[in-house]
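Note that one protein chain of the assembly has been removed; the remaining protein chains are unaltered in position.
Let's look at chain A:
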């Protein structure tokens, strides 16, 4: 599945042992994917390979993180892997939806790649439909986290220190029986499947998600990536002198591919 980039000189495939794998779920508002774009663009990560898979709709374009003429002509496809060894971080970006009935094989292949590449843990960025929140979830923070039992032992305490809220379970049979609770992540794409599979296979996985709706999801992406940064500290938070708060939004670099998200310029003849 994973094909390393040929960096010339016969270099060996990259080693991800002990790394944190950061990846998005293709979910409502594409918030996870937008947040991953911000991480790759801000940390100026190097592409180290891609996934050769028949599970995602094919697409290709030029480098979405281009900053200058010289780096604008590298081709980019639907599932690519970037790495930053100094932070022991490897990032997978998924750029297109799943082909019908192919999301299960993709999850299986992905998790077996995680195990074979010996990544220490997986952090999945996702989102869920805001309109499906219950009364209590409507109040307070729209951000939630989930940890598999193996990761709970390692970092559960840190989540409590950060005062994060765990994703609530819902009744399996609402109105009939409120005791059986299940995990329900509407609009989360493969989030629930990946999480439950990781639990049963002993993979250390954290899910960070935000409740949101379809629309302009750029602000949601910023909120989610700042949430991630509270834990992983990927970029340093500078205290803003004007209002004495840590506002990181200006420190994330928006990639050039985010231009024209809502259409072209207007024809002058319209006015």
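Note that a contact is a pair of C-beta atoms (placed from the backbone, for glycine too) under 8 Å apart; a residue touches a chain by one contact, two chains touch by 3 or more; residues count from 1.
Please note the rule applied: contacts and distances are computed from a predicted model.
Asker: Refer to UniProt and select, among "UDP-arabinopyranose mutase", "Proteasome assembly chaperone 1", "Aldehyde dehydrogenase" or "glutathione transferase", the name of the complex member that is left out.
Answerer: The correct option from "UDP-arabinopyranose mutase", "Proteasome assembly chaperone 1", "Aldehyde dehydrogenase" or "glutathione transferase" is "Proteasome assembly chaperone 1", the UniProt name of the unshown chain.
Asker: Could you tell me which of A:113, A:164, A:231 or A:258 touches the chain that is not displayed?
Answerer: A:258
Asker: In the whole complex, not just what's shown, which of A:68, A:139 or A:269 touches the removed chain?
Answerer: For the chain that is not drawn, the touching residue is A:269.
Asker: Name every residue on chain A in touch with the hidden partner chain.
Answerer: Those residues of chain A that touch the unshown chain are 26-30, 54, 57-64, 66, 72-75, 77, 97-103, 129, 186-190, 192, 213-214, 256-261, 263-269.
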